[in-house]
Structure formats: C-alpha cells, structure tokens
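Accompanying notes for the structure given below.
Complex shown without one protein chain; remaining protein chains in place.
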Amino acid sequence: MAGSIDHEIPLSATEDLQSLPVLGKLHEWVVTVDHKRLGIMYIAGGLVFFLVAGLQAATIRLQLAFPDGNIVSPQVFNRLMTVHGTAMVFLVGMPILTGFFNYLVPLMVGARDLAFPRLNAFGFWLWLFGSLLLYFSYIAGDGLYGAGSAPDVGWFAYAPLTELPFSRGNSTDYWILSILLTSVGTTATAINLIATAFCMRCEGMTLNKMPVLVWLAIVVAFMMIVALPPLSAAQAMLLADRFLGAHFFDTQAGGSAILWQHFFWIFGHPEVYILVIPAFAFASEIIPVFSRKVIFGYSVMVAASCGIAFISMSVWAHHMFSVGMTPAGNSFFAASSMMVGVPTGIKIFNWLGTMWGGKLRFQVPMLFSLAFLFQFLIAGLTGIMLAVAPFDWQTTDTYFVVAHFHYVLVGAIVFMIFAAIYYWFPKVTGRMLSEKLGQWHFWLFLIGFHMTFDTMHFSGLRGMPRRIYTYQPGRGLETLNLIESIGALVQGIGVLFFVINVLRSLRSGDIAGNDPWDAWTLEWSTTSPPPEYNFATPPVVRSRRPLWDLKHPEDPDWKYE
Amino acid sequence: MGDSNSKIPVSSVFDPVSTPAHEINVIALFSIGITAVIFVIVGGLLTYAIVRFRRHPDDDDREPPQVYGSNPIEFAWTTVPVLIVLVLFLTTARTIYQVQAPTRPPDAISVRVIAHQWWWEFRYPDLGIVTANELHVPLSDRQSPTPTFLALESADVAHSFWVPRLAGKTDVIPNRKNEMWIDPHVAGTYLGQCAEYCGTEHGLMLLRVIVEPRADFDRWVAAQKQPPAVDASVAHGRQIFESTACVNCHTIQGTAAVGRFGPDLTHLMTRVTIGAGVAMNTRDHLRVWVDDPNVMKPGALMPAMNLGDKDLDDLVAYLATLH
Partner (left out) sequence: MAAAPTTIATPTVPWSETLPRKGRVGILALILTESVFFSIFVVAYVFYLGKSLAGPYPKDVLSTPILNTICLLSSSITIALAIRSLRAGAIGAFTVWWFVTFALGVEFMIGTAMEWHKLIYHDGLTIRTNLFGTTYYSLVGLHALHVTIGLLLILLVGILTMCGYMNERHVERTDVLSWYWHFVDAVWVVVFLTVYVIGR
C-alpha cells in the first residue's frame, strides 16, 4: 500500500548476519560504524541501565515504605539515591534519546549515515566505558565489605560536601570521571547530529522541510554543545581541588560553594530540556500519524522549541531560590522560569490542534502519547508553581520537587520513550511488538506511576525533605509513603510486561513490513529493517511528508506548505 | 518518637503560623488556583478531543481534512499565557520583597544558627546563651510583633533550615552569611529538619522550634543563663566526663569542658530530644546514645567512648543533672 522505493534490494546487512557464527556477529557489532547499529546499542545499553537504576529506586521505595526504615543503612541509601539519579540521567535518558536520534536522523533526511560515522562509534564506546565505570565504583575501593566506593554525594554533588575533607576515598572521583567520559561521547554525538542535519539532507529537503524530529534533534544538539561544558569544567575544577590542592570550591580558602551550584545548574537546567525535547520530537511524529493529520503549526512548533532552548539557558538559578540570592535575583529567575512555560504550553496546544478533527487510533504508541500529554501538562503546571519563588522556598529540596521532576522524567520522557519503542521497533527489527502485552504494560505502568508520583506531591507539602534515608513516625507521612512504594511495585510489574514483550517479539512478533503504521516520513520508505546503506538511490523530496505525497498524489503537501 | 510527634500538628506548608509562611501560603493558593483552572480547561479539551475524534469502528478510513495551522489561533494561545505569566510574576515579585526585605524592629530576638554535620547550634548573642537543636523563641503578637531574626552560618557543608509552618527554607552555606526571620503568633512546638543533603545523617538532622509566651520565654532564658547546679552525688560521673575525650567536643559551663565541635550540654536536660531529634531525652536513650551513637544514628561523628557499664551509668547519672 505505502509506496516503497526499494523494490529489488539485496538482503539487508542484518540478514547477511544470520549466516555468521556468534563470534562473527559479535565482531560485526563491536567494529560497526553504522548509525543504525550504534543507535540500537545506545538504546539497548540505556534500557539495561534503566532496569538496574529502576531496581535501585525500588530499593529506595522499600526503605521508605515504613517509618524508621532499616532495610538499608544510611550509607547504602545515600549511594542508592546518588547512583539512581546519576544513572537515570546519564546512563538511561541521554543514551536512549540520542540513540533514537542516531538511528532516525539519517533515515529521515535521506542520508546513508551520520556525518562522522567513526566519531559516532568513538562516542558510543566512550559512553559505555563511562557508564561501566560508575557501577564499577560499587566494587572498587573497599570492595563489597566496605560498601565499595560508589558515589554518595547526590547527583548534583554540591560543594563542599564533595571536597576532600568531607568526601574521603574515591567515590566522588568515580562520579566525576564517569560523567566526564559519558559527556565527551554525548558531545561527539551532538556535533555529528548538527553536521548531518545541515550538510547531508537529500535533494529538495530544505531546512523548512525537515521532519519536526530532525529540527528538535538540532536544537537538542546545540543545547548539548552549550550546556555540557559548564558541567565538565566544574568537574575538572573539582578534580583539581581534590587532586592538585586547588581551591575552586574550598570554602576554607575563600572559595565559593555557590559557584559550584551556578556552574552545575547552568548545565543542569538545559540538561532537563535536553532530556525532554526528544520526547517532544517523538510526540510530534507519533501523534500526527495516529490522528491521521499533519502536525498543526509546524513553524510554530519549531520556533517554540528554539524559544524553549534559548529561554532555558536563562532560568538555572530557580534551582537556587533558597541559597539567599537578592530579591532582584530571585525575581529575575522567577520571571524567566515562568516565561519558558509559554512556548512549552504552545506546543501542548499544537499537539491538541493536531488531534482536533482527526481520526484517533489508540494503538499502544498513541496510548503512551496521550498519557504523555496529560502528564506533561501537569508537570508543566507544577513547574509554574515552582517558578513562584516564595512557593519554591517551601517546596524546593522536598518531595514536591521530586514529584515534579519525576512527572517530567517518567510521566513525559519515559512514557514517550515507550511510545517511540513501540512505534519504531517494527522499523528497527522488522517485527511488531504485541499489542496485547503492550496494553498490560501501559495500564499497569500508568496506574503505578500515578500511585507513586501524584501522592508524592503531598508528602513534600507535609514537610518531607528529599534525600532522607528514613522519616520518623507521627509526622503524617506514613500512609503517603506506603502508597508511593506500592505504586513503584506496580510500575515494576508493568516494566516486566514490557521486557517480556520485547524478548518475545524479537523472536516471534508479527512481520511488520515497510510501513505498518501508514506513516509519512522517509524512514518508512525503506524495508524493515533498512539495508545497511539505507537508500539505494538518495531520495528526492518536495514537502515535509514525502510519503503522504506518494500516497495522495491528488492532494500533496507541497501544495499547501 | 512516634507518640511525641503525633501530638504535634503535621508540618504542613498550608498551616502557617508566622508571617513568611503566611505570605507564601497566600501566593501558593493563588498559583495553585490559576494552574488548576488551566488544567481543567486544557485537560478538558484533551479529553473532549480523545472522545469526540476517535476513529469509529465503521470508519471508511479516508484521511480527515489536513489542517496545517492557523496564525490567529497561535496568536490567541500565545497571548493568554503571556498575560497569565505577567500577573503571576507581579504577585510573585511582591511576595519576594515582602518576605526578603522586612523591617527589623529594635527589640527583635537575634539568634546565630550554626549548622553542623548533623546537628544545630543556636547562640543568642544578646542574651548570652547557647543551646542546640531546639530553638526557643518568644510568641509574637500580630499587632506589635517581636520577630526572631536568624543569622545562618555553617561549620562544614551546605545545610538548609526548614520549619514549614514558620517560613520557607533558607540554605546554610559555609563562607556565606544568610538571614531569615520568623514571627510565630501561635504558641506550640513546630517540627522541621535540614533540607539540603549534607552527608550520611542528613535524614536525622531534625529541628524543633518551641514558641512560648514572652514570660515563659524569659524564664527559659534565665534558666539557660544559670550554671548547672553542682551535685556531689554524681561527682564520679562528672570526673569521667572531664577526664575523657568528651571535653574535646562539648561545653559544660563551670567545668573544664569548652569544646565547640559538639552541642553545648550545660542544660542538656531542658531539651526534649537528643541526637538532634533522633530520640526522646530519657535516661535510657541517653545511655544508649553515649554508649554508641551509631546505634541510633549510624555515621554520627560522635565516637563510641567504650566506657565500662559502671562508668557509663555514672556518667549518665551526671548528665541527667544538667538542668
């Protein structure tokens, strides 16, 4: 039905692979520079760490299910919460999201690979090394008997807790080094994405005709390039403090603990947009297809994303409202933080406009996308509440903020990662994921998510700070925490269904064909999976939805754009 | 601690008894109101769209009309949020200045708060007294307030002073002087705790603020100014205290102990809890604590002194006289 351009293509490279012995296949994967394989490796690696860090979260919730908890010691708890946060950001969010861009951007622009394939491979292996280094810290140093040397300073590692007198041993050094390494890999990917989108588009694809996902990949890549260096610089400074006797954050020598916070959050705030904008990108591809309508307001979507990127560079100190900035400083960051909500809201309205008047199909990718819309709306609104600096003085560093950012990280980002997996899994593997198992996955995860994170807003408002390894009875926190912990269990079961779905479908899922969803961007014109070279002849496009034009020659997009 | 805690109302952000917390409560409810309305409208539209525009089973699968965008609509749903943001910002800025730039009456109480890993030191410079973990302040009348101004310093890493019913939190950061103020107008005990991760026992760095009518507060101050009574029956315990490493960290007025690393113990028994709120201040708990603080607060910086049972009993008997 959908027009396919590759009628007589030879066996795809992955099919050639079937005939090789195991060692040969492994070798192929290790030496590959193919963006598709590297993308798969990023995503697969990220999913593995998702399970590990998820188990860490489950342990945290077990400890906090009851007051005066003693499942784990405070030392172990503090390592759990640090590594959970660090891993989820750098070992799960970043690789999965960049893995998707890795896979999709060349296909969507009609290219054969990214601009710098070897740099791509270099970035991946550097990321993997850094990731393993973080978890290696658990068995390094004192080994398991001394609870190892896993970092325990919180994922944002405030000074001077991270300085030598307060952080003995090498746990903080593992935190620094693993992130420095993964950041180099991420920066390499960012450079690659920018060069690809600007220099390797197929004929007819002006910047104005790129899919929204590619635009947002460029935006994210620029943000990475600008936002990662402050973190790396601050970490290099911390290394100098810890190993060379420097005094960057040494308060006893006149150094400033606040300087670390500024540097960290100048990275940290854009970082959360780096994590969420890919979710926007997936939504902007999936929602139109399952609404059977073109995205509403393409230019506005792109402009709003650029606006978010710019404004998000000016809001960082809303993480620091309680450090004692001047009223003028607090007011400025309150204003900028509220402002960033405007383009964000516009995007939600445009997705709504896309659905409006459409014919909505509720297959699993769309279910996750619809949940994303509601949940991201709520997350954005609690974000606006937090931008009200005085309210933030009560809620920052409490479970209210933990609820807010998990609403974004899980409710928006993880939900869209699942949506993207269900949507593009057929293209990547040639097989469909099971709708039925997908429904179990979705509903269980949805219910568990709300049990945990809706409730969590209230424990913060009742005086529960974050990063506490236990709480006392009689503070009005018991019931809330128990519900939150049960919700975590429910989410875990949902994820179990997901894992089963993936493993079974890899072996015996329905054959997908080129274009199972009746979609419109170039990746659906190749076979599933695509051949190693993507396109036998480079495509020529005339509009933002080349396959729509092919399928509707009487009413092509280029008449209206 | 459960029984004691249950007698104290929950430290809810929405149950303020002091002006900073009141101001915050007002703007919190205002912004929650605005966001709730937005949620109902946008969520309602989303729900409507999901129901109204779902594909019907007997649909002919023809593509619906493709709508590429609409500039007037984009303009409208940009303008409205900008206006909302403007209103919200103006009210926010006003509250910021109200809370952060108060006028300080001449008879305000001054307290130097020094945060340590993992306890709170309170010094009243004008009154010449020192205590730990439990902050006593006078009741403030709404008509003629007597607020308490807290100067926040840290002896080691970053902490944060948070008692939700009294004020928003303010961080306590080494090499930096922060200030906050409270003027509670309802007597009682208010619970709080450190709200900036500060190491192993961040979770049990608890706070109590005891708000008393002026007369009671003055009585408490007077009692704190007295040196502790010397009780001959516990002389052996006192001797153990003064000859062991206790004196390196603790101060007890009238003795050789002038250490500043740990809490001032001069009036230990006037405190309701020990270990920065980890347990009620009873003889049994005191014994467990002194024997090995790590039992109640793993990672606490106070070492176990490895005293024999007899010495431990005598020492605790001495400490129990420190009213």
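Observations on the model:
When the chains are written out, they are named A and B in that same order, and each has its own residue count from 1.
Following the convention adopted for this analysis, a residue touches a chain if its C-beta (ideal position, glycine included) is under 8 Å from a C-beta of that chain, and two chains touch if they have at least 3 such contacts.
As the structure is a prediction and not an experimental result, all values here were calculated from the model.
Shown chains touched by the undisplayed chain in the intact complex: A. Interface note: of A:I40, A:I176, A:M200 or A:V214, the residue touching the hidden chain in the full complex is A:M200. Within the complete assembly, A:A115 is the residue of A:I40, A:A65, A:A87 or A:A115 that touches the hidden chain. Considering the whole complex, the residue from A:A65, A:L228, A:A389 or A:A519 that touches the absent chain is A:L228.
The chain that is not drawn here is touched, among residues A:V33, A:V52, A:A240 or A:C306, by A:A240. By the touch rule set out above, subunit A reaches the unshown chain at residues 5, 115-116, 187, 190-192, 194-196, 198-204, 221, 225-226, 228-230, 232-234, 236-237, 240, 244-248, 253-256, 259, 263, 525, 537, 539-542, 546, 549-550.
As a convention for this text, only the chains that are shown with their structure count from here on.
Subunit A and subunit B have CA centres that are 34 Å apart.
Those residues of subunit A whose C-beta lies close enough to touch subunit B in the complex are 67, 73-75, 77-78, 152-154, 158-161, 166, 251-252, 254-258, 291-294, 296-300, 322-324, 326-327, 330-331, 334-335, 338-339, 341-342, 345-346, 348-350, 352-353, 355-362, 370, 373-374, 377-378, 381-382, 384-385, 387-398, 461-463, 465-476, 552, 555, 557, 560-561.
Here subunit B touches subunit A in the complex through residues 1-8, 10-14, 21, 23-24, 27-28, 31-32, 34-35, 38-39, 42-43, 45-46, 49-50, 53-55, 59, 61, 63-70, 73-74, 77-78, 81-82, 85, 88-89, 92-93, 95-97, 99-101, 117, 152, 156-158, 160, 162, 164, 167-171, 173-176, 178-179, 191-204, 206, 277, 298-299, going by the rule given at the top.
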